[in-house]
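Apart from one protein chain that is not included, each protein chain of the complex appears where it belongs.
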Amino acid sequence: MPDKRILEMKGIEIQFPGVKALDKVDFDLIAGEVHALLGENGAGKSTLIKCLTGVHHMDKGQILYDGKEITPTSPQAAIAMGISTVFQEINLCQNLTVAENIFVGRQPMKRGKRIDWKAINRRAEELLLRFNIHIDVTRPLDYYSTGIQQMVSIARAVDVRAKILILDEPTSSLDEKEVERLFDVMRDLKKTGMGIIFITHFLDQVFAISDRMTVLRNGHLVGNFLTDQISKIELVRQMIGKDMDVIFALKRPTVAEGAPETLKVENLGIAGRVENVSFSLRKGELIGFAGLLGSGRTETAEMVFGVTRADHGAIEINEKPARIRIPVDAIQHKMAFCPEDRKRDGIIGDLSVRENIALVVQSRRGALKPMSPKEQLDLADKYITMLGIATPDADKKVGELSGGNQQKVILARWMATQPEILILDEPTRGIDVGAKAEIQRLMLELCGQGVSVLFISSELDEILRCSNRVIVMRDRCKAGELPGETSRQEDILQVIAEGSSLEEDA
Amino acid sequence: ADDALTVAFSQIGQESDWRTANTDDVCKAIQDAGWNLVYDDAQQKQENQVKALRNFITQGVDYIVFTAIVTTGWDEVLKEVQEAEIPLVLIDRFPETSFADDSWYTTYFGGDFPEEGARAARWIVNYFKSIGRGDEEINIVRLEGTTGADAQVGRSKGFDEEIAKTPNFKIVASQTGNFTGAEGQAVMESFLKSVSKIDVLWAENDNMALGAIEAIKAAGLQPGKDIIIVGCDAVKLAFEAIVNGEMNCTVECTPLMGNRVVEVIKGLEAGETFDKVVHPVEYVYDFVGGIPYTADGAAVTELASEHIAERLY
Amino acid sequence: MKTKFDFSRIMKSKITWAVIAELMILLVCLIIRPEFFQISYQESTGMLYGSLIDILNRSSEITIIALGMTLVIALAGTDLSVGALVALSGAMALKLMRWDMSEFPTAGDYSITPMFWVILVALGICALFGSFNGLMIARFGMQPIIATLVLMVAGRGVAQIITNGRQMTTNFAAFKFISQGSVLFLPMPIIITVVIFILMSLLTRKTAFGMFVESVGINPNASRVSGLRSSLIIFTAYLITGLLSGVSGLIYASRIGQNDSNNAGINYELDAILAVVIGGTSMSGGKFSLTGTVIGSIIIRTIITFVYYFGVAAEATMVFRALIVVVVIVLQSEPVREFMGKRRTMRKVAMGGELHG
Partner (left out) sequence: MADKRIRIKRQSLTNRIFNPKHVMVYATIGVFLLIYLFGALMYGDKGFTTIRTFLNMFIDNAYFGISAVGMTMVLITGGIDLSVAAVASLTGMFIAYGNSVLGMDPFLCIAIAMVVGVGLGALMGAMIHYLNVPPFITTLAGMFLARGACSLISRESIAINNAAFDALAGWKIYIMKLVDGEWVKVKPIAFVNFNVMLFLAMILIGAYLLKSTRLGRNVYAIGGNEQSAKLMFLPVAKTKIFVYAFNGFCSVLMGVSYALYVKSGWNLALQGGELEVIASAVIGGTLLTGGVGNMLGTLFGVMLKSIIPALITFAGNLLSWWGKIATGLLLLLFIGIQRIVVTYSARRKGSCR
């Protein structure tokens, strides 16, 4: 057999307080393959990776690397052995420059004594060019968007020239072009004999790039499949353990004739950041925001919700002018907002699921009218069942839940306030197919109940499947508006492409 | 602009009202003499004081008046002062140096700390003799000043030596109260519980004595009667306590040094020389009065009540 | 199920270790000298009397400040200015109270007799300075250490100016009552501390304020998005701490019957922070425990009393304190607790395996 097994993990077990995150999981990797690791949120994918890279220590099990048994003790040890990783959360230092982020810890040295800054900048530039990214690498990282940052962290991992490359949801904040570039690079790397472990929730991507896949469910191994021998439907069944037809039964909301305008945004903007965004939203309507990375969707949402203050323009709610300067104002107007970056703007990691869900309801009531623990618990339990949040009990710290379940907690937090206008910024990012369909279903159900939804997503088919209208953003301006029912992906891409000179050059 | 003398004064800080009185008196005397004053407050830090001295040299002052916060560590900077040929007048505290002779300073004026401790001891012994308990076992507790401070070391030493002459007077507990009222109070509280019989409290400054009085009251005892209280410094508050009968005696340590400083500088200008070490005339104040306490009669006991009005600090 | 006595949970609680540490120190005292625990009734003052009472009584200054500091630290901040505010509050109170000193007329002597004004003005000025800290941090986004450093440096200066650098004394009975009076056979400071503790507990646990503080302390961004007025919450915490420093300052001044701008409240900031941390509240913000703070403060005072009572050289207090801090902190630290927890579950698992096998 030409296959050379570079990695074998056998009978891995990891116990966290309250959860058995991994239970007798086997995994193996062959040189020169892309091996997808799949499973619902909380299935244990990230944990398996962290175990391999020495971030967590396994309680039981064996890891064979190149046929020899290893016990990864620390991330440094892992990298020294040739295992390079891009973790799920972007893990770079915002205070360093782009170039330094790529080379920190392994900077080229001048005569072995001093860091060779020129070489760092030059090589960083060259490396990013492989991904077709033209940026000034001497700027601090926080100058750039999440997408660019994600690419930088991938570039860092790739440059190590390891034997194994692990990518934990690298594509969650990349747009399609960037994903394509990443795949090109991955194919190149494959040819050099590198084994790549690829975690993602995008099934299309799995089928596009992977050779083999391993599916986990609730910490257990479900099975190991060759990509060309399994169908999408079958894979989904393996992942969630039951048939999935909900996805295909979704219906976009119907807006009643003459439904009142709940939200009207006119010429809203911040000079130099987002300019002149205008749109309106009717009761029970869902509008999708499409656009490339950095096109200004998040900024628009944040402006509408008062997270950043707009310096011009006007907002009308229920046909009355509204002044929204801080989120408190927006909440008073029965708005709700699930932010894009759940780690930074969403979860309160050390508080329990219960407190996290009750937070906004409580803040709207004010500090002086506290909810009793019982009330909080009832509220939390209601949404834990409704959204199927995987947690042993309502008192578990949110920070200890898996990413997808954290997202559901945030959604629960806002649903508990019974909003009239719901802004969802990439609510389905980093969420498994089952949960994704679940969230879409919920969203549409809310519309049915008369909630107006503003839905930001980078997945065009998702937007097209759900929205009544699609607003396309480009270069931080509104570029166009399309009807949801009759438009196709190409139409959106058309709007994005027209005059998008910046992207053409790249 | 003018050809008046410039006199610099480097003070330790403002840790107590005694010190404040000292600062006020010296500064006022210098200004009243019509000289330019450059004053620096070191805020309890030796390094600040060194900086100030070096700064005085830069400014080219004519005289430096100096109170050393700590005994050692002045060699280098005093050498510089010498090099710059600025006459140095020492007050209150005396720095130790490794100079071969004593030509580096003009004169020292300040309290005699061991003597103050000894006076307290003598007063205690005499007092008990006068009320007919001179031969009893007398238990003394002591509140020490900030450990290592000149005044603490001197007063403790003087007291120890003097009290050792009468073996029936014993120090049964001794702990630092850092010269502050609050700590004096807290330590006294503990003494009252851990020592079964206390006859005398000797506090190395009045602030601690005043704090301890509160602790004694809280313990249900009468300060000044059940426990004889002797303080040091002779500040106005102590006089009041003595008049109220809550304290028995305070040994003076005068902060008023301004006149002497002016006198010295005027003399130096006129080419006079002075004795190297001079102590001020100081008294022991109590309410009883009339008990002779010194062998040599260098100072006499005064009635506290007669001096309250003229005390400003 | 819920009523079941959960031993592992108690062992995991950070407070447990603080309590154990306190008990250990007391045990040492018990072994050396049992009289340390004597408590008697003092006729003349109508109070209970004994070293344990002293510990509670004397810890009150720090405890009161530390209760406020708990909120500040839960918000991932610190307040270095509390010591200076203690001095300031005393200075203000004495300035208003030279009334019984009239037999020694001094220029500028005046009096505002009612205690009401004395307390109101002294606390008011401290609250004002506390809100200055709050404003700097909440509104202008300064780093707490730096923002409060300003007042730490300047606060004593202001106190000196108020009193013109003088120490003043009072024997005003009503003022003395703050420290020397008694209610229910207990010294007033203990009563004041208990009342403040109850008020603070009500404030944080009977309203949602506590949860808001924790939320903002853990993730300010997310809290803002969730509609919390984080600047208001931060502002309030510093204001409360300023106010409580004022209370502490009044107790201090009342104890010695003087203002003492130089020595009042020296190093209180360190002790208060220490008390909070020993009590199990993390310096990086988040979950807090007022009870833990009280225990932390009592531990600190027990060490000091121990040193005084047993005549240990005062210099050793520092070393003692360091050792206790290290022991408590190490036992509380995440990895150590995890390690202990893991061993416990492992033992459980091993035992379970035996049973089944």
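Which chain is which? They are A, B and C, in the order written, and residues in each are numbered from 1.
FYI, contacts are C-beta pairs under 8 Å (C-beta built on N, C-alpha and C of every residue); 3 or more make two chains touch, one makes a residue touch a chain.
Note that the coordinates shown come from a computational prediction; the quantities given were computed from them, not determined experimentally.
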Looking at the whole complex, which visible chains does the left-out chain touch?
-> A, B, C
Given B:Asp32, B:Glu47, B:Asp135 or B:Glu269, the correct residue touching the omitted chain is B:Glu47
Check each of C:Gly124, C:Gly165 or C:Gly311 against the chain that is not shown and name the one that touches it.
-> C:Gly165
Among C:Met47, C:Ile218, C:Leu274 or C:Ile299, which one is in touch with the chain left out?
-> C:Leu274
Go through chain C and note every residue touching the omitted chain.
-> 78, 140-143, 145-147, 149-151, 153-158, 160-161, 165, 270, 273-274, 277, 282-284, 313, 315-323, 325-326, 329-330, 333-336
For chain B, which residues touch the unseen chain?
-> 8, 11, 13-14, 27, 36-41, 43-48, 50-52, 54-60, 70-76, 79-80, 83-84, 96, 98, 147-148, 153
Residues belonging to chain A that touch the chain removed from view = 55, 75-76, 78-79, 85, 87, 91-96, 100-101, 104-107, 109, 113-115, 125-126, 129, 134-139, 143, 156, 270-273
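Just so it is clear, only the chains that are shown with their structure count from here on.
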Taking each chain's centre as the mean of its CA atoms, the one lying farthest from the centre of chain A is chain B
Centre to centre, by mean C-alpha position, how many angstrom separate chain A and chain B?
-> 73
Computed distance of Cα centres, chain C from chain A, in Å | 44
State the interface residues of chain C toward chain B in the complex, per the touch definition above.
-> 33, 35-36, 38, 42-45, 47, 49-51, 54, 58, 104, 160, 165-167, 169, 179-180, 187, 252, 255-258, 260, 262-264, 304-305, 308-311, 314-315
Given the complex with chain A, which residues does chain C contribute to the contact?
-> 206-209, 211-212, 214-215, 218-219, 221-229, 286-287, 341, 345
If you look only at chain B, which of its residues touch chain C in the complex?
-> 13-17, 20, 147, 173-176, 178, 180-182, 185-187, 189-191, 193-194, 210-211, 214, 217-220, 236-237, 240, 308
